[in-house]
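Just one protein chain is left out here, and the rest sit where they should.
For clarity, chains are labelled A and B in written order, and residue numbers in each chain start from 1.
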Amino acid sequence: MKSYRKELWFNVPNRRGFVNITSQVEEAVRESEIREGMVLVNAMHITASVFINDDEHGLHQDYEKWLEKLAPHEPVDQYRHNDTGEDNADAHMKRQVMGREVVVAITNGQLDFGPWEQIFYGEFDGRRRKRALIKIIGE
Amino acid sequence: MKSYRKELWFNVPNRRGFVNITSQVEEAVRESEIREGMVLVNAMHITASVFINDDEHGLHQDYEKWLEKLAPHEPVDQYRHNDTGEDNADAHMKRQVMGREVVVAITNGQLDFGPWEQIFYGEFDGRRRKRALIKIIGE
Partner (left out) sequence: MKSYRKELWFNVPNRRGFVNITSQVEEAVRESEIREGMVLVNAMHITASVFINDDEHGLHQDYEKWLEKLAPHEPVDQYRHNDTGEDNADAHMKRQVMGREVVVAITNGQLDFGPWEQIFYGEFDGRRRKRALIKIIGE
């Protein structure tokens, strides 16, 4: 069994944003030289997500609005977590809806994807340097 | 390390529906001849889910109603994604709540499940042919 590890770094300029990282994950799969296996991609921070969905701008606007409805940022004092001096309790909730990680099959040395699947880093508390982890195992 | 790959195809007759695929995943595990490892089962489409929960009709009605409350289909023009001519923005949200994939342990050649765990394909934009992927790695 072979394994490969790589970190991706982000500094999203706004509080929230989505970054398409598909090509960076594909690059890591090539670097790993693993032909059959699985790749795990996860946010290393608990106010961010890695998820798979569509690279369509309108949908990303819909996600932004919808997540704000499910777990609004304001008023920040509605959350006990923010009593600690933080203002990011909503980000811990949005990340649970969108998920921490994805696991993707590798077949013939490639991401084994359906027609529209793209991998995103979802930032919910940005404006600072944060990381995602790529871990690949297989042969 | 061995690996095994199989696709499952669906054509759910309504917009939304849940299909119990546990026995098909069990069959793939047998075909793989893998005794110890992990099986990944994921929707290959971004308006569908694979998830694990109860095979109980009342609960599936509750999920239907609950997901419609969290991300209503109508009115379709509330979503910017639907400006593209689609009407399935809500399906992209419902799928995030229910999840894209499950990873299940394989022990002694079987799905290593608790008493009530069953695997479902969750369709949120049906009435067309769509796929799920089974990928197994182990020994």
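The definition used in the following text is that contacts are C-beta pairs under 8 Å (C-beta built on N, C-alpha and C of every residue); 3 or more make two chains touch, one makes a residue touch a chain.
Bear in mind that the values here come from a model prediction, so they are computed numbers and not experimental data.
Q: Return the single residue from A:25, A:52, A:67 or A:89 that touches the missing chain.
A: A:89
Q: Given the full complex, what residues of chain B touch the hidden partner chain?
A: Listed in rising order, the touching residues are 1, 36-38, 51-54, 56-59, 61-63, 66, 70, 97-99, 102-105, 107, 112-117, 137-139.
Q: I need the residue numbers on chain A that touch the omitted chain, in ascending order.
A: Chain A touches the missing chain through residues 1, 3, 5, 38, 40, 42-46, 70-71, 79-84, 89, 92-93, 95-97, 99-101, 103, 131, 133, 135, 137.
As a convention for this text, only the chains that are shown with their structure count from here on.
Q: Roughly how many whole angstrom separate the Cα centroids of chain A and chain B?
A: Centre separation, chain A to chain B: 20 Å.
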